[in-house]
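Please find one structure pasted underneath; my questions will follow.
Apart from one protein chain that is not included, each protein chain of the complex appears where it belongs.
Now for chain A:
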Amino acid sequence: MQFGIFSVGDVTEDPTTGRMVSEGERIELMTKVALKAEEVGLDVFATGEHHNPPFVVSSPTTHLAYIAAKTEKLLLSTSTTLITTNDPVKIAEDYAFLQHLSGGRVDLMMGRGNTGPVYPWFGKDIRDGIKLAVENYHLLRKLWREPQVNWQGQFRTPLQGYTSTPAPLDGTPPFVWHGSIRSSEIAEQAAYYGDGFFHNHIFWNKEHTEAMVRLYRRRFEHYGHGAADQAYVGLGGQVFMASTEAEAKRVYRPYFDNAPVYGHGPSLEDYSEMTPLTVGTPEQVIERTLGFADYVGDYQRQLFLADHAGLPESLVLEQVEMLGTEVVPVLRQEFERRRPAHVPSDPPTHASLVAAGPDAPHHLVEPARARAEELAAAKVDA
């Protein structure tokens, strides 16, 4: 199972000191978080992507390439890559390039983005969000899998005889996750292609996460990629730790109360009740996190939010350290103890995808096409 950190890259004032870091300092902190993650034995660092203040994360592959050069084992990912407003041709090129630079230590998570004005800034319309995600991702799959692409869709200039360069490392496209909080269409999309499904799991209640993951798992099996409990599930999570629960709450409360997304709303206690937020001791975090598998099933990737809401560098790096040294070693052991043998521990990696060979379903644009047509025909006959 993979554990790691995902970052949204917000530049937020530290509410306890009034200090606002510069964009440069914020980028530097994200880099330090990634390096610390590798140092303490975490597996994944994922960066967000935004094109509006107060965020700095406009250029994920630039940043991930820099981190790749400074790390050995860390898997580099995104949370999320905007499949709606980015040109899929550029995504295909950038992330294949990153594969080459990092030795295949790349996967990525597709997301739509929810800030209305960003869409028109990139010539798109937020009301087309789902359609953009569907069309652009399908094109992305072709660009990574077909040597010459002829293509005409609704949202982009047609392509005739286009070859995306560089081709994916070892002719093997990166594994892809699809992230969505509430859109069933995105869970369906992940299931159709046999990709992973990631639920951010931070803003809403567990019953909702459970329902989204259940839908994805059911449809993954429907499309013939394996049994429902073998589908690739990733979750987010949000924790803050100290040696006692009281101390953790005392330190974290001002950051929670002023956080950009939920600040000035529900209390820390109410929010901890409503969502998976855990503020307490490492033991409490371990217990709560292990409970995630009780409602989404045995899963493959757990990412934690650590650097946000104006938390200063010292606290952020301390949290990453505690995750790596005190929390994750126990989680690894306990999650494997409960996992049935037929459920994969890790999601596909570059090594496992290469090992599966060029005839594996991963190399098809639509691995479930035949199965879907079969199902449709059976329905017509009946």
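By our rule, contacts are C-beta pairs under 8 Å (C-beta built on N, C-alpha and C of every residue); 3 or more make two chains touch, one makes a residue touch a chain; residues count from 1.
Here, contacts and distances are computed from a predicted model.
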Among "ABC transporter ATP-binding protein", "ATP synthase epsilon chain", "Oxidoreductase" or "Cytochrome aa3 subunit 2", UniProt-listed name of the chain not shown: "Oxidoreductase"
Selected from A:Thr275, A:Thr289 or A:Gln319 as touching the chain missing from the view: A:Thr275
Among A:Lys90, A:Arg127, A:Arg182 or A:Arg338, residue touching the chain not depicted: A:Arg182
Selected residue (touches chain absent from view) among A:Gly41, A:Gly153 or A:Gly226: A:Gly153
From A:Arg26, A:His50, A:Lys124 or A:His138, residue that would touch the chain that is not displayed: A:His138
Residue among A:Val118, A:Leu290, A:Ala356 or A:Ala372 touching the omitted chain: A:Ala372
Where the unshown chain meets chain A, residue by residue: 130-131, 134-135, 138-139, 142, 151-154, 182, 184-185, 187-189, 191-192, 203-205, 208, 211-212, 214-215, 219, 223, 261-262, 264-266, 270-271, 274-275, 368, 372, 376
